Every structure is written in structure tokens, then in C-alpha cells.
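Encoded as C-alpha cells, here's the structure I'll be asking about.
The other protein chains are all here in position, but one chain of the complex has been omitted.
And then chain A:
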């Protein structure tokens, strides 16, 4: 990025002196309900188009788990004007590239291109949104691709399986129970009709937010959006996800076998959705616990007591109440109990004492630098604007973030730790080599 977006952001006094204001982001909504955000940035001769669709694995049910993600793949496999393979071929020949990702909450399509190719991108996107053509052969070969994606993650990460099992234990009712990739049997069995229904239900323009950042002119974007996206009809809004996860009333534990050199430990505590007032305090709590080598958990577990080789925690952005996660890799083949006890000890102390003023300030400074770095590039800007628009309800909240973090007190953070990081609210998962125990059990 070549302009100040947020700032005086760095620290303390001058937070409000933004050189670039929320008003620099222009928005308009097409008659069919599609909302478009545009930020002109001429620092490089490129631009991007991010399409955020409000559909993710929370919109699935048993039998079609993983379908949101599979659908994401199918969006590249042919539509009326651009048949199979033509989407990528046309885009790359125009100097563009693309990717996409699916989460529990959203599906996001990302296009990066030289500004001069913008019309091609509109044409490609409009064609697949208006008239996706689900081709039987492509469905079958894509099934193989997604099965490979699933298995390569299991092959290369010792966390995948554990994550899968931990979510299944932490959630009884809410669809956050399964992972985004879905169950293998569902991947193998969903049908073309399932896909078609998904397309009709969720891929209507009124269920999307489009963000365009880069060397573009607002008027040109408006013209192309009206021309290409305008004619696509709106649809009945999808039925809301109404399932509320029942309160957890006691610790849950899961044990998973895998031949690992040292055990892995994962914990999850139920926490509120991103739009909840506690979000900023939880996010700062997360930083204080595990961001950087001077964080509480790293210092205690890796540096001082050497019980873990790494520790990490995070709070996902989420439409519905979700989990705060903690991951730790044990340093020995059999010290996971000691590691777990040490984690609880760190958390208990924290809940009693809360953060020091310096820790609080450190977390705030870190958050601001993080946000700032994400706005260094046109892609970071597009992704961050879209994320705030969807999860915080308004892209303008991005500009308020420094102020919101600044408001949080040490007591706020202690309180959220005390409220959410309780024993009865947690699920603990461990993956370790259980081959001895499994053999014993068979005897």
C-alpha cells in the first residue's frame, strides 16, 4: 500500500489521525442486492476482486458435510460461456491468477489481475455466478482432488485428525461440529443434485459482498458491475442457521491414536461470536497468552519449563458462538499430562491476576502492527475490508479497530479469561501413540 489507511495507528496518542478515512471506501448496492466495496489504490498497476459468499460449513448437515468447500472447487469447472477449464485459462492468459478458500462461515473467491484485465474478470465471475454448468465428469475428477486435499492434510499434519475429533466433542448440535473439509464418506457420496441445490440456495447476488481494491476507477467498476452482475436475479435469502449449541456443563476429553513422535494437545473453550462485545478483549487475551516468545504460554511452557516445543492459540472469526483454541506440542513422548497441568496453571494464575499494564500495552501495540501490516498490500486491504464487513457487520469497523482495542482494560481481559476459560467449558484433545494401549485392549 502506498497510502496511510489507518493511522497514526502506531501507538497511543494519535490514533485518530487517519489520513485515509472510511469515506475513501466507496460502496454501492445493485438492484439484485449485491453489495460492492471499492477502494482506489494506484500504488501498483494491479487490482483484485474478492467475492465473499455467506455460505460455509455451518450451512451443511450430515450427509453433505464438506459440500461448501467442494462447491468452491466446482465453481472453477465450467459455466455457460466459459466451459470446463476455460475460467482458469482465460484468466491466466489475461495475466490474472486466482484462488479461493472456504471456512466454517464463508466462501471467498479471490482474483488478482493487472487492472487492464478487469473487464475479463467481471465477465468470468458473472458467467459462473449466473449460469454454472455442473458437469458429471468434472464432478468425479474433482471428487478425487478433494479426497487428495483431505488426505494430504492428514498425511502432513498431526493436528488435522485431532481438530476433527475435538470439534466433534465440543459441539453436540451446532454444525461447527464437523470440519470444513467434511467426512470422507460424504465427499464420496454427495450428488450433482446436492450441488445444484446448494448453488441455487446460496449463490445468489444478494448473498454476496464484492470487494475491489487497486488501480481502478470507481465509475468504471460501477459500470462493469451493473453490466455484468446487474442482470443476475436475486433469490429468496437462505434460511438462517438457527441451531444454538447447548451450554457445555462439564469438561469433555478426547484421545486419538496416531503414531507421533511426541503427543499433541489441543483445547477448545466455547466463546461468543465475533460481533459480541467481548470480541476485542478475547482477541487481546489471545495475544497475551501466545503471541511471540515473550507471551505467557511460550515463556512458561517452551522457554522456562521446556514441556512443549511450540504453543499457539487463536480465536476464529465467526458468525455464531465458536471456540477459542489452544495448541501445544509436547517436548517428550510421554509428558502430555505434565504439559496439560502446566497450561492450566498458567491460565489459573492469569485469571487471578490479569495482565500487567505492560502486557496489555504490548498486546495492543502488536494488534495495531498486525492490522497495519495487513494493509500494506492491496490484497490485504481487500481481505480485511471484506472480513470486517461480514463479521463485524460494517467495513467501517476496520477503521475503528484501533479505538476498540484501546478501550479494553486489564480487568476486561481478566474477566473474559475468568468467564470463558473455565474447566466445565473446555474440551481437551490429545493425539498420541496409543499402539500399546490398543493392543492391551484387544487382549
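Rule of thumb we're sticking to: a residue touches a chain if its C-beta (ideal position, glycine included) is under 8 Å from a C-beta of that chain, and two chains touch if they have at least 3 such contacts; residues count from 1.
We adopt the following convention: contacts and distances are computed from a predicted model.
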item: Chain not present in the shown complex, as UniProt names it (candidates "L-lactate dehydrogenase complex protein LldE", "Carnitine dehydratase", "ABC transporter permease" or "Peptidase M16 inactive domain protein"); value: "Peptidase M16 inactive domain protein"
item: Touching residue (missing chain; options A:201, A:377 or A:419); value: A:377
item: Contact residue for the chain not shown (choose from A:141, A:189 or A:227); value: A:141
item: Among A:66, A:96 or A:205, the residue in touch with the chain that has been omitted; value: A:96
item: Residue among A:33, A:83, A:316 or A:366 that touches the chain left out of view; value: A:366
item: Positions on chain A where the hidden chain makes contact; value: 1-4, 7, 10-11, 43-46, 72-73, 76, 85, 88-89, 92-102, 112-117, 140-149, 151-152, 154-158, 259-262, 291-295, 299, 302-303, 306, 309, 329, 331-332, 358, 361-362, 365-370, 372-373, 376-379
